[in-house]
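One chain of protein is taken out of this complex; the other chains stay put.
After this line comes chain A, so read on.
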Amino acid sequence: MPILHALQETFGFVPEPAVPMIAETLNLSRAEVWGVVTFYHDFRREPAGRHVVKLCAAEACQSMGSTALAAYAEEKLGVAMGETSADGRVTLEPIYCLGLCACAPSAMVNGQLLGRLDTAAIDEIAHDIARDGAKEMAR
């Protein structure tokens, strides 16, 4: 698993050609390695969007209205939960508990933790992502 974490850290996902290489090095079958890659939610098999927004979907956040907030985020970011936008700009995913349950609802945006979320905070996230998008266009 440390190998897979390192690959994902470097490439943003676990590229399929890496699987036979790992299998050979560790003296395992390809199926065993592929089985590990597909078992864990963290390992991506394709690149994520340039921005990754993970919204907590567990009970504590639900008790503070995370379900409605998730619907709002889908609308604002223009992408469905669990998917990446067609332009590869943003990925929106559920995550089950960031351990910030006493300041719910919470999220992780590009690795940064955010707590006490509301619609204004989502607006800000969407705004930041749109601004970065505009910069990319300018380039």
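Just so it is clear, contacts are C-beta pairs under 8 Å (C-beta built on N, C-alpha and C of every residue); 3 or more make two chains touch, one makes a residue touch a chain; residues count from 1.
Everything below uses one rule, namely that contacts and distances are computed from a predicted model.
Participant: The complex lacks one chain in this depiction; which UniProt name from "NADH-quinone oxidoreductase subunit NuoF", "Cytochrome oxidase maturation protein Cbb3", "Iron export ABC transporter permease subunit FetB" or "4Fe-4S dicluster containing protein" does that chain carry?
Facilitator: "NADH-quinone oxidoreductase subunit NuoF"
Participant: Out of A:His5, A:Arg30, A:Arg45 or A:His127, which touches the unshown chain?
Facilitator: Within the whole complex, the residue contacting the unshown chain is A:His5.
Participant: Among A:Ala73, A:Val90, A:Leu114 or A:Ile129, which one is in touch with the chain left out?
Facilitator: Result: among the candidates, A:Leu114 touches the missing chain.
Participant: Identify the residues of chain A touching the omitted chain, counting contacts across the whole complex.
Facilitator: Touching the missing chain: residues 1-2, 4-5, 26, 32, 35-36, 39-43, 58-64, 95-104, 106, 108, 111, 113-116.
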